[in-house]
Every structure is written in C-alpha cells, then in structure tokens.
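Removed from the display is one protein chain of the complex; every other protein chain stays in position.
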Amino acid sequence: MSAAGRSQNADAFERALDNRPVMGRSLYVDAWHRLLKNKAAVAGLVVLAAMAVMVVLGPMLVEWDHEIPDWDHYSSPPSLETNHWFGTDALGRDLFVRTMIGGQISLLVGIVSTLVSLLIGVSYGAVAGYFGGRVDNVMMRFVDAVYAMPFMFFVILLMVVFGRNIFLIFVAIGAVNWLDMARIVRGQTLSLKNKDFVEAARASGARQSQIIRRHIVPNLLGVVIVYVTLTIPQVILVESFLSFLGLGVQEPLTSWGALVNEGAQELETAPWSLLFPAGFLAATLFAFNFLGDGLRDALDPKDRL
Amino acid sequence: MKTLFKVIAWLCVASVVACGGGEPQDASPEPMALSEPVEVTLNDQGQPSAEVLADQQVLHRGNGEEPQTLDPHLGEGVPTTNIVIDLFEGLTTTAPDGQIVPGAAARWNISRDGLTYTFYLDPNGRWSNGEQVKASDFVWSWRRVVAPETAATYARMLAPVANAEAILAGEMPPSELGVAALNDLTFQVTLASPTPYFLGLLSHPTTFAVYPPAVQAHGSGHVRPGRLVSNGAYQLHDWQVRSKIELIPNPHYRLAEQTHIERVVFYPFEDENTEFTRFRAGDLGWTYQVPSAQFSWLSENMDSALVVSPWFGTYFFSFNLTRPPFADNLALRQALSLAVDRQLLTERVTRFGEMPTFGLVPPGLPDYESPDIDAENMTQAQREALARSLYRQAGYSESQPLTVELRYNTSENHRKIAVAVAAMWKEVLGVKTRLINEEFRVFLQNRAQKRVTEVFRSGWIGDYQDAYTFLELFHSDHGRNDAGYDNPIFDDLLERAANERIDARRRNLMAEAERLLLADQVVLPVFVYVSKRLVHPRLKGWQSNVMDRHPTRFMYWVKAKPREDSGAEVESN
Partner (left out) sequence: MLTFSIKRLISAVPTLFLLITVAFFLIRVAPGGPFDSERALMPEVEANLAAKYHLDEPLIFQYGRYLWQIAQLDFGPSFHYLDWSVNDLIAQGWPVSLTLGGLALVLALLVGIPIGVWAAVNQNKAIDYTVMSVAMIGISVPAFVMAPVLILLFAIVLGWLPAGGWAFSFDRMVLPVLTLALPMVAYIARITRGSMIEVLHSPFIRTARAKGMPEKEILTNHALKPAMLPVLSYLGPAAAGVLTGSVVVERIFTIPGIGSYFVQGALNRDYTLVMGVVILYGMLIILFNFLVDLLYAWLDPRIRYEDLNEGGP
C-alpha cells in the first residue's frame, strides 16, 4: 500500500515546481497569509496542535497506567462509572491512556523518521545535484536500484536484522523514505544552479557558501516543508502496517497503528477498541494532508486567486 | 474536527450495523444458521445407518498455514500432518479417540529383548493406483528417510532403528538400515536399543511409506496432483498453492466402503480471524483454530459449534540458567513462578478453559502420574506471600527491583500472555520487565545461543503419547534445551528410562525426572493447551482426542433435524 503511494508527492512536486518563480524571504510571509485564508489548512493546523497537547497531557488526567491491566474490567465498553472513558482492551488496560501513549509514539515515529529521511535525502540530493556529472550519475543509479526494491521487504529486513526498538523503527523507515527527498532536492538544486539570479550572484563575486545560504537553501525550504507535512502521515501509515504484521513497537508501549490492528480483530465484540484509536489516527492523517495541500497551494505563487 | 466526527460517525454506522447482525435475538438469522443434526444411529458394523447420512458429503476444512509439502518424509507441522494422514497410512494409525490401532500392518510381534519388531501387513492394503502395499515399499521408504540426500527434517523419528544415525551422518549406505522385507507382507525392523514408545512413533508421517516408482519417476515433484500415489483413505485431486488442496477417496483403500466424505477440501489461512469469518459465512465445516478474542461472542452465538478439549501440550516460560539473573538463583525463579496467577490468566487472557498448571507433562497419559507440587495446594495469596519472601531472599526488594527481559515471538496470544505475566510480576513483586517481541527465526536463534535470553516463551506439544517427549527437551545434550539445564542426575534418570523395558518402572523414573526438573524450577509452567475449533454440529464421526488428530475418513455429515419448533435449545457438543 505505501509502496505504491510513496512517490506520489515526490514526482508531483518535481514536475509542478519546475517553472516556479524564485521566492525571496518576503514571499514566505505572503505564503503564510495565503495559508491562513485556507480554511481546511487552518483546521488541520488546529487539529494537529490540539492533538499534540492532548496526547502529551492526556495520560496525566486519569488514574490509569498504560501497562497495568484492570483485571476486573477487561474488554469493557466506555463508561464514566468505571472511569474508563474509552473502555478497556482485551487485557483490561485503559484505552484512553493507551490511545494517548499510542499517539505520542505515532507522532514521534512520523516526525523523527521524516527528519531522518530529510537529513539523508537533502544532503544526498544536494551533493548529487550540486556536483552533477558523473558523481550525480552514480549516485542516482544507486537510488534507482534501491527504488526498485519493494519498500516493505526492505523495512522488514531492517527490523529483523537490527532487532526491534522504537529508535530503529524511525531509522528504518527514514532510511528507506529518503529516496524521494533526494530526488526532489537534486532536481531543484540542478535547476537552481543555473538560474539567472544565481549566475548573477556568482558574477558579482559572491562566495559559494553565500550562494548556497542566500539563494539555494531558501528556495529548497518551501519544497521541503511541504514534503514533510505530506510524508509524516505516510510514515504513520507505514508504522501501522508494520504493526499489522506484528513488527511494530514493543509492548507495553503502543502506537495508533498497533491499537487499530488490535481493535480490528474485535470489530464486533469490542468496537470501541477500534473506533477511538482509528478516529484519532484518521483525524491526524486528515489534518496533515489538508495542511500539506494548503502549504503547497500557499507556496505556489501561480495559484494566487 | 468536523472531519474527525465524520470518520467516527462513518465507522459507528458500520460497526452498529455489524453488531446488530451478530445479536442472537436479531430476527434476521445469520446467512448460514447452524442447523441441528438428527440423532445418529449406527448399523451393526458400527457405521452410521444410511437414513441419517446427509445427501451432500463434502467437507471444507480450514487448515492453518499452507503446508510446506505433502511429502510425508519432508513434512513438518500440523497443517502438513492433517493432510498427509488423510493421504497416507502408516504401519499403525489412530482411531477417532486417538488410540493407536493397526493401520497398514494388521498385526505385529515384538521380540523378547524389545529389539526386533515384525509387522504383518494387511493383505488388503492398496496404493491409489490399485497396486498392493508391500513390505518392500516400507523398506525403500525408510531407507529414503535416512538417506542424507533426502534431508528429511524429521528423520530422528527413525533414529532408534539400527544404523540410522550412522547413515544420516553419511558414514554408512542407506542399505545398512535395520529394516528388511521377509516377504511381500512381512516387514521387520531391528532397533539399536529398546524403545518402548516405538509403536507410537509409527503414526508419525516420517515413518509412512511412499510409492517408490512415483518418487523414482518424478523426484521431489511426485506430490503433484495426477502423480501422487498414496495408500490412505484419500488421494490428491487438486492442489492450488495457498488456495486449496482437494482430496477424493482412494477407491482401492482397504476400508474404502467405510469412507463417507466424498470430497474434502483443505483451505490454508494466514489469519485466524479470516478463517473464523469464513466459518460464519458458511464456507467451512471445520476450522483449524479460533481467535481467542472471540470467546465471549462464540459462547453466546455459536455455542453448538465450539469444540474445546484438552491437548497434549504445555505452555510455559523457560529461564536461561547459564546467565544472570537466573543462573544459580533458584529462589528468584521460584518467586517469579509463584507470582503468576495462572487462574486469572487462563480466565481473563486465554479464556478458552485452558487448565492452569505447575507441571510440565500434561495430564491425560494413561498411567503416568505427575509428581505432586506444593504450590498447587496453596491459595494465590499464599503463593504471592511466599513469592515475596523468596524474592527478598534472592536479594531483591522494592528499592532494588529486578529488571528482567521477557522474550516471545510475534503472535497475538504470546503478546497478551507476556503482557499479563509482566503486569503480575510488577504488581506482586515490583519487577521491571522489558518485553521483547522477536520475529520467529530471530527468537529461535537467540534461544538456542543462550547469549542474550533471560526468560523466554516456550511450550511444547507432544510428538507422541509419552512423557518422554516433554522431558527429553531438558537433557543436557538435547538440541532444544534452550534453558541450558545441565543436571547429571536428571540426565541419568532419563537415560535409565530410555532403556527400561518394564513400563511401571520406566514411568516412575520419568516421574522422578519431572519432579527434579520442577523442583529446580527450570521452567515456569502456565497452562495446559486446549485444542479449540469450530465444527458444524451436523458433522459427526470424529471425537476429541488428546493428540488432536482427526482423519477425515471417520467423519460424515448427518441430516438436519426438520425445523418444527425453532425455539428448541441447540444441543451443545
């Protein structure tokens, strides 16, 4: 599923951004204003902020611990009487707390592994694009080969080889996801390198570091931000798929993906154990996607209405 | 937030609709309401009388994973065995109740020293192509099993036979194996040492005969439909990988007229919930398992189909005795064992009536008497009190808690049990447990290497009906002694039991060995497995048995009871 979806953003940007005029710093302010006019994007932003606060503070609101079962109430429905607001899972653990903890993990997985892929992708892509020629060719051939490898096979092997801890999940997913980023950044760098204003800066005697800092990086930033908001939800889904295979985070920790997977098995007998985590998961993915779309529209000056 | 509510609302609708359908009082019945069977009457041959048999005799069986192979000599695992015992028949076979009864061999003699077994084959034994089953087929087959190039996984089933180990190691040719065909119908086996459970081994597929000309002609491809020649009640009709395996009766089978099911189709399932759904949809008459999360739903809605019976297996955890913290710390091992509330665990977590246990060898063996264990006679409160004092004695306390790694392999049930055990240790003793879920092969390797494990999931389903199949796991030389138990007294008891020919003395030696093992708390036994499955109430002829073996040839569909009073109680199995 994600193997198919992963390159969607990458290529769409690559093509769409080709003819994009270059932005200076003030354009980011413009972009921000445009973003604020986009209701869906603002809603997304608000939902995400609320979600972040909730998953961090939520566990402190209740008496339950995420790992100790309440032996008297296993698989019990949501109820204010028992004080299990979201009910309990098959082992009697409070689902409210577990949904919050799961949210922390899912968001963390999404953000950190996106950052890992960003780090690898940006440096790899920038180096390939900036040096060009043979270096570029060899580096991109390697990307092609890895790209042709089924994503899940790769992740599963990484999980198997390096054992299983949450840190490695981040790295494993990030280590596979950087390919798109590398391609985008490379393409951007290639085209920026030869743009008039860079030539002009070079002709006027600007140093390389200045060119990179003043002209290349700011122009990459927009792409990168959009990419990040659209990659995080994908990573969260990838993690949920790993949980489906039983290869996700270690108990007693959990993630939305793991909770949804457990819930899906008790679809009929304990629907609440699916509905709450699935609701949170879906809301978050919605929010990220709307925000990402909004950012893309806002950063594309052609789209001014 | 609007979108969030939309999703929730949508899911709610879906699940409310779904839940409604499952309610027993709902007016619209399930697509396949389980019909009630008529009373079964038997004729004078002990077979069901013709008037109770249903017209349709097709059985669809859920069968776990796709079998690795249908070659009885290479096969491994329960799904493979389930199909192979329908296709092939060994020298001995099992009755519906699990008793060992004559199969391809009508009778046999055992020499006084227990070393020579002479089998007299049933003269009516026929391969599915009509050829007679001959003693030479068994000779050829057994030599094939031990030949190094066959690489039969379960070759150790024939290890008791003279020269088998040397042949497997490539030190002797297969023709030196201690088997001989005295004539067409007499098959003689010479053992290296008396092996009291040898007859029991003979119901294992590795000891079955394959049809030599087919194997010679097609090599490893001899098990394809159209090529496979078998001597059991059924023959292979169709095999579509990961989709279905279809068998039809072998018309030449010695008891062909007693085979009622005219077509049996085995379906592989990678997911137990899927199998469950398919049963509910009416696609299956027999399932391989039941998802444990569904117990309450099942007992309310499908009680007449749910079959739960004791199985010859024990679920336990093992301690790695070669590393800290468990090496030389008996008190700690005992404390952890006592702190686990097995009653609570089986009631709330596993839920299918698994029997809590403190012993290793499951009950149900004829004559074997498991040793008494003190903990069994205490209340849980007493156990926990004792656990706390042992925990302190072992050098731990609230302020200096034990930190321990609990390993299990990826599986929904293992996960739940491990979580529950860790929670109990924390509640009773304050132990900090790190749960480590490992992919199966990584887990096996870590267990075997003993370098990183501390306490880990184990469990054993007996290979044959004897306590020895459990106890031998802890012999210091055994390949799966992952606990690293090394006790010369224990080894000596086992070796004496292996060579003892008087049953009662042998049983005493084994009981003594089990007592020692449990006193050393090498393992933390949790419960005795149950086999659990869904069987259509109209499918009869089979019986629950401790080895959980259910050949299709005994089964038959009976007619549905005419529906006059729909309110009648459904008889439970």
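Here the chain labels run A and B in written order, and each chain numbers its own residues starting at 1.
Note that in this section a residue touches a chain if its C-beta (ideal position, glycine included) is under 8 Å from a C-beta of that chain, and two chains touch if they have at least 3 such contacts.
Every value quoted in this text rests on a predicted model; they were computed, and no experiment measured them.
Residue B:R480 is the one among B:R480, B:R496, B:R515 or B:K559 that touches the chain missing from this view. Among B:V40, B:L330, B:A375 or B:L444, the one in contact with the hidden chain is B:L444.
Touching the chain that is not shown, out of B:A159, B:A180, B:L199 or B:I373: B:A159 (per the contact rule at the top). The missing chain, though absent from the display, is touched by one residue of B:E76, B:E412 or B:E500; that residue is B:E76.
Among B:Y211, B:Y267, B:W286 or B:F326, the one in contact with the hidden chain is B:Y267. By the touch definition given at the top, subunit B reaches the unshown chain through residues 3, 6-7, 10-11, 14-15, 17-18, 20-22, 30-31, 66, 68-71, 74, 76, 148-156, 159, 165, 168-170, 220-221, 223-224, 240-243, 267-271, 273-274, 277-278, 280-281, 283, 439-442, 444-445, 463, 478-480. Against the chain not shown here, subunit A presents residues 1, 3-8, 11-12, 14-16, 38-40, 136-137, 140-142, 144-150, 152-154, 156-157, 160-161, 183, 186, 233, 237, 240-241, 244-245, 257, 260-261, 263-264, 267-268, 274, 278, 281-282, 285-286, 289-290, 293, 296-297, 300, 302-303.
Basically, only the chains that are shown with their structure count from here on.
Subunit A and subunit B have centres, each the mean of its CA atoms, that are 44 Å apart. Here subunit B touches subunit A in the complex through residues 1-4, 7-8, 11-12, 15-16, 18-19, 22, 273, 291, 293-294, 296-297, 344, 348-349, 410-412, 415-416, 418-420, 422-423, 426-427, 434-439, 441-442, going by the rule given at the top. Residues of subunit A touching subunit B in their complex: 43, 46-47, 67-69, 71, 74-75, 90-92, 159-160, 163-164, 245-247, 250-252, 265-269, 271, 274-275, 278-279, 282-283, 286-287, 290.
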